[in-house]
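Mind looking over this structure? Questions follow.
The other protein chains are all here in position, but one chain of the complex has been omitted.
Chains here go by letter, A, B and C, matching the order in which they are written, and residues are numbered from 1 within each.
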Amino acid sequence: DDVQITTVVKLAGETWFTRMDEGVVQYGKETDGVTTNEIGPGKADAAQQVRLIEDLIAKNVDAIAVVPFDPPMLEGVLKRAMDRGIKVMTHEADNLKNTQVDMEAFDNAAFGAHFNDQLADCMGKTGTWTSFVGSLGSLTHVQWADASAANAAEKYPDMKLVSPKNESFNDANTAYNKTKELLKKYPNLKGIQGGSAVDPIGIGRALEEAGLVGKICVYGIGMPNDTSRYLKSGAVTGISLWDPKDAGFVMNKIAKMLIDGEEFTDGMDLGVPGYTNMKLKQGPGKGIILTGQAWIDVNKDNLDKYDF
Amino acid sequence: MDRQLNFLVALNALVLVAAVAIAGQSFINIYNLQSMATQIPELGLLAIGVTLAMISGNGGIDLSGIAVANLAGIVSALLVPMMVSPDELPMAYAFVFAGVCLVVGLACGLVNGLLISRAGLTPIIATLGTSLAFTGISVVLTNGSGVRLGYIEPLDNFIHTPILGVPICFAVFLAIAIAIGATLRFAPFGMRLYMLGSNAKAARFAGFNQKRLLMTAYTLSSVLASVAGFIIAARISSVKWDYGTSYVLIAILIAVMAGVRPSGGYGKITCVVLSAAALQMLSSMFNFLNISNFFRDFAWGLLLLIFLAVSRFDFRTLLSPQTKPGG
Amino acid sequence: MDSSATSPLMPEGSASTVGATPFLELSGIHKRFAGVHALRGVSTTIEAGQIYHLMGENGSGKSTLIKIISGAQPADEGSILIDGKEVTSLTPLGALSAGIETVYQDLSLLPNLTVTENISLSQQLVEAKGRLSSQIDRARLDATAVKALEAVGLPTDPAFRSLLVEELPIATRQLVAIARVIAVKAKLVIMDEPTSALTKREVDNLIEVVGQLRESGVAVLFVTHKLDESKSIGGRFIVLRDGELVKEGDIKDHEKDELSFWMTGKRLDASRYRRADIGAPGLLEVKDLRRRRDFADVSFSLAKGEILGIAGLLDSGRNELARALAGVTPADGGEIRVDGKAVALRQPVDAIDAGIGYVPEDRLSEGLFLEKPISANIVVQILDRIKNRLGMIDAGESRKLSEAIAEQLHIVAADLKNPVQSLSGGNQQRVLIGRGLATQPKLFVLHGPTVGVDVGSKDTIFRIIQKLAGEGMGVIIVSDDLPELLQNCDRIMVMRKGRIAETFDAERVDEDMLYHALASEKAPEAGS
Partner (left out) sequence: MSDFVWSSATSEDQSSMKRIGRWLIRNPPVFTLILIVLVSVTIGAIAPEFWQVSNIFDMARASVVTGLFGLGFLVILAAGGIDLSFTAIAALMMYWITTAIAASAPWMPMPVILLISALGGTLIGIGNGLLVHYLRAPALIVTIGTSYVIRGFLLTFIGTELFVNIPLPIEEFGKYELWRVQTDTGSIAILPAYVLMLVAAAIVTWWILNRTLMGRAIFAIGGNSSIAERLGYDARKVQVFVFAFSGFLAGIAGMLHVSANRIANPFDLMGTELGVIASVVLGGARITGGGGSVIGTILGVVLVTLVNNVLILAGIPSTWQTLVVGCFIVLAGAVFGTRKSA
C-alpha cells in the first residue's frame, strides 16, 4: 500500500505550520502511492518533539520530514530512525549531523545579512539598532541575528548594535514590553530586527503607541496576514519570509525521492518557485544540504499579493 | 488507600488493551515496548522527586527538577571532554559523565535543601527561584545553544541496548524506584518523612531533626533529577537548557495522579511508577493513532478527574463524616 | 428503659423556674458508626436555667451525643424536641439559631481569625441565616466582643482583640471559646471538657460565668472527666456507659466514688502513692535554670523513684520549664545533671538521649500523628534502636514493642495498624505515654498526663506512673489537676512568676494550701 511520510513540526497548530500543512497535504494528494501527514508537539518543547519521533520510529513509518525545534536535540533520535531504515530529511537544520538531506529555503547567513541590508537602507546606514530572537534556543533566529550583526560590523561602521538578541519567547506581548523598555534605554533607537514570526506584531504596536511610526525602521520575519495592519500603518517597514506551504511541499518531495532512492544533484529543480535551482553541499554529517533561493520580501506595496 | 494502586493497575491494563485493539499488534511488539520503556525514566525520576517534596509537607513541592537535570547534563557535557576523551576511553567518559551529573545534582539539591530547611523559604518559591537560577546558569554556560555529545557507544547502549529485553536505563530507573520506595516504607528516614508531613509540630516534639529531613528529601529529589539529566543526555546525545520545559507540570501531574497528597504525609512510589507508565502508554497510543497532542492533554486531564471521582467513592469516605484534608 | 430511667428522677432537685415544656427533650436517640453502636436509645431532658454534667468513660458516647444535639451529626433514630417542637434534620446553623452553642474539645475556634471575629461572627452569621452575601457590622463585632471578653475576664483592649487565635496559648483560647458562646444569646451552652487545659483560677472564673449564665435562664451542659470540679459547680448529672444512659440525678446527693462506679462499673480506690525508699541517690539535679522572660533561678533535685509535682498558674512558667526539660524550648542558662552528668538540652533529641521522656501537653497538635498507625506513633522516637542490619526498621521488632507497650498500658484497640485518631482520648493519651516509655527513660516528664481522660483511664494511668516510679524511674508531673498531684506525688513544687515559690511534702499539704500557694500574689523570694 501507500508509503507513509510524516512531517514533524516545531509546534502543532501555529499559523506558520498550518500553512506548511497545506503544502504537505497537497503533495500527498498530487502524488499517488504516498500518504502524507503533519504532526507536532502541543508545547514548544524539544522533549515533546523527541517523544513524538520516538513513537514514529516505533510505528515504523517510511520517511520522516522534520522541522527541528532545536537540531542538536534530535541527533540521537534521528540516528535511531535511520538505523531502523526510516528515511530522514530535515528543514531549518543545517547543523544537524544525523540526517540524509537537510533542505534550506535559502542560506540563513545570507538571509540575516539581507535583513541588515534592508535595515541599513532604511536607517541611512547610521544609528543605533537592536535585534530580537524568539529564544536564545532557536537556532535560525540566532543565526539571522548574528549574521546581520556581522554584516553591519563589516559594511556599516556607523550602525551601532545595542542589547542584541532580546528574547520575545515567541510572545507578541513580551516583544511589546521589551520594545517599550528598549525605547526608554535607547531613546535614539533607529532600527529593530525581529526574530520570531510574532515579534513584528509586538514591536509594531509598541511603536504605534509611542507615536514613533516611521521614525524607527522595523524588519523581521512574519506572516503577511498577521503583520499586515502594521505594514499598512508603516509601524513595520517590511517582513521577509519563505512560504511554509512550498517548504512543506518540497520537504515531502525530497522525502519521497529518498524513499525511491533517487539522486540529488547540484542545481536540481524541485519544481517549485524558489526551489528551481537547489545548491547542493555536504552537511556536517553524512547527509547533504540542499539550499534554494525562496525568500520573499513583503511590504505595504506588495502585501496584497500574499494571502497567508 | 490501596484504591490508587488498583485503579492504576487497571488503568495500565486498560490502556494496553485499548491500544492493541485500536492501534494494532505493532503497539505491543518488543520494539515499541522498549521504546516506551526508554521514555519513562526521565519523567518518572522527576515525578519521584516531586513526590518526596510533597510527602515532606508544609506545601512541599519541587519545581526545579528539569532545570537541575539540564544543568547537570550541560556541566558534564562541557567539563567531561576536557578530562576524558570520548573517542579513546568511551567507557570512562560515560562513567565520569554520570559522576559529574550526580555531583551537580547533589550541589543543586543542597542549595534547595538549605533554602527550604535553613532559610525557611516556601518550597514553591524556593524551587521556582532556583529552577530559574539553574536554567540561567545553563544559558550562561552555553550562550543558549545546545551542546552535542556526538555518538558515544556506552551512553547509547545504556539507553538502547536491552539486557534480557529490558533497556538498561529502565532497569536502573526501576532499581532506583524500588530503593526509594523501600527507604520510604521501611527506613527510619521514610517513616520520619511521612510523619513530618502529617504533623510538623508533633514531629518537632518527637525529636526529629526537621532540618536534616527536609535537606535529605530535597537533595535526594535533585539527585534523582540529575540522574534524569544523565539519561536525557544519553538518550538524545545532546543537552540544552530549555529541554523539557513542559516536564514541570507533567511531573506534578504524574505525582498527583499517583495519589500523592500535596498537603504532605502520604504518597506511594509504586503508584508513581504506575502512573508514569500509564501516561506514557496513553500518549504513545495517541501518537500511534495520529491523535493530536492537544487531545492527549485533554484526555490526561479527564483521566485525572475520573481517577479522583473513582477514589472519592471509597466506602470509608462515605461512612465517616469528617472531610479529607484539602491542599 | 428510656422513660423509666428519666421520669422518676425528674422532680429530684430540679430548680427549674420555667414552665412545663423543657428547652430540649431527647428520646430514644440511637447512633451507629462502622461497627460501633455509639448511642443506644438515650432519652433525657434539658431545662432552662439548669446545669448538667455529662459523664462517662472515653468512648461512652458523650461527644457523639453532643454532636447530635448541636447538629454536627444526624441521629440514626429518636426524636429531638426544642421548646416542645419536634425538629427534623438539625443542622449546625439550625442548632445555633435555636440557641444551642457548643464548645468542642478543639474549641471550635478558627486559628487564623482574630479574637474579635471568633467571638462575634457567629452571632452575625446566625442573624444573616447563613447568607454569606450579607455585610459585616464591624462596630457591633467589637462591641459584642468586648462585652463577652469582660464576662470571661480576658483583656478587652484592641491589641488583644486583634490577635489571631493561633497566637494564643491553649487556656486563653479556651476562654475565648467560652466568650464566643456568651456573645451569642444562647439558650443552651454545651461544653465538651471546657476545663481540660484551665488552671484553677480560670476554672473559678469559668464557674462564675456559668453561674451568671444560669441565673439568666441559660442551660449549661458540661462534658467532663473532672468529678471534683463537677461537684463544686453543682447541678444535675447524666452518666453514659457504652452509649446507654445509666443514671441521672442531682450531683450533690452522690459521692465521687458512686459516680465513678456508675461510669466504670467498678470501684476505684484513690489511695495515695508513697515512695518505696527514701534517700535514693539523686537522679536529676537542676541548678539556676533560666529562660528569657519565662522562668529564672529554678533549682531542684529529683531522686530515683521519686514523683515530683509541679503546679502553677498559666503564666507561672511551669509549662516553659517542662518544655525546657524536654529540650523543646531550651533554657538559656543554668545547669541540668542527669545521674550526675551535665547534659545540654538544645533540642528534644538531646533530652531523649539524656534519658528524659516527655509527654506533651496538647495531645492532638503536639503529640500524635493522627492518621498514622498506633504502632508507628509508639515507636516513632526509637526508630534508630529497632533498625536491622540493612538500616531498615525491623517490622517484627516494632510490632513486638508496640504490642508490649499497648498491653502494659491497657491500650484498647482493634488493631495497632489502625490510625490513632480511631482511639478515644483516654487511649490516645496512653499511646503518648507509651511512646515516652519506649525510649526507656530514666526520668519521665508528664505534661498534663490525664487531660481529657476519664476516671477509669485516669486510674490506670496513675497506676502506671506509680509502678514506673516503683521501678526506680524519676517522674515529674506538671498539672493543673491538684487532686491528681496530691494523689501521686512525693513532693509538689509551686511556681509563681517564673520562680519556684514553695515546695511541699505531699503528706503535709492539702488542696486548699496548695491553691493558696498558687494564687498568692506574694512575689517569691529569689532562689527559694
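Please note the rule applied: a contact is a pair of C-beta atoms (placed from the backbone, for glycine too) under 8 Å apart; a residue touches a chain by one contact, two chains touch by 3 or more.
The structure presented is a predicted model; accordingly, all values stated were derived computationally and were not measured.
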- Omitted chain's touching partners, listed by label: A, B, C
- Checked against the full complex, the residue among C:L110, C:A344, C:A395 or C:A414 that touches the missing chain is C:L110
- If the hidden chain were put back, which of C:M55, C:L168, C:L221 or C:A331 would touch it? C:L168
- Query: Looking at B:N29, B:N143 or B:N290, which makes contact with the chain not pictured?
  - Reply: B:N143
- Missing-partner contacts on chain C, residue numbers: 70, 72, 91-93, 96, 102, 104, 106, 108-113, 117, 121-122, 124-126, 128, 130-136, 154-155, 157, 159-160, 163, 166-170, 172, 293-294, 314-315, 319-320, 323, 329
- Spell out, residue by residue, where the missing chain touches chain A. 11-15, 18, 42, 44, 136, 163-167, 170-173, 176-178, 180-185, 187-188, 198, 201-202, 205, 209-212, 215, 223, 225-226, 228-229
- Query: Which chain B residues touch the hidden chain?
  - Reply: 58-59, 63, 115, 119-126, 128-137, 139-140, 143-144, 248-249, 252-253, 256, 261-263, 292, 294-302, 304-305, 308-309, 312, 317, 322-324, 326-327
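In the analysis below, only the chains that are shown with their structure count from here on.
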- More C-beta pairs touching across which pair, B-C or A-B? A-B
- Rounded to the nearest whole Å, what is the centre-to-centre distance of chain A and chain C, using the mean of the C-alpha atoms as each centre? 73
- Centre distance in Å when chain B and chain C are each reduced to the mean of their C-alpha atoms: 45
- Query: Where the CA atoms of chain A average out and where those of chain B average out, how many Å apart are those spots?
  - Reply: 34
- chain A residues touching 2+ other chains are none
- Touching residues on chain A, where the partner in the complex is chain B: 12-13, 37, 39-48, 50-52, 54-60, 70-77, 79-80, 97, 135-137, 139, 142
- Note on the structure: In the complex, the residues of chain B that touch chain C are 182, 186-188, 191-192, 194-195, 198-199, 201-209, 265, 319-321
- Which positions of chain C touch chain B when the two form their complex? 33-34, 72-73, 326-328, 347-349, 351-352, 358, 360, 365-372, 376, 380-381, 383-384, 387, 391-393, 395, 435
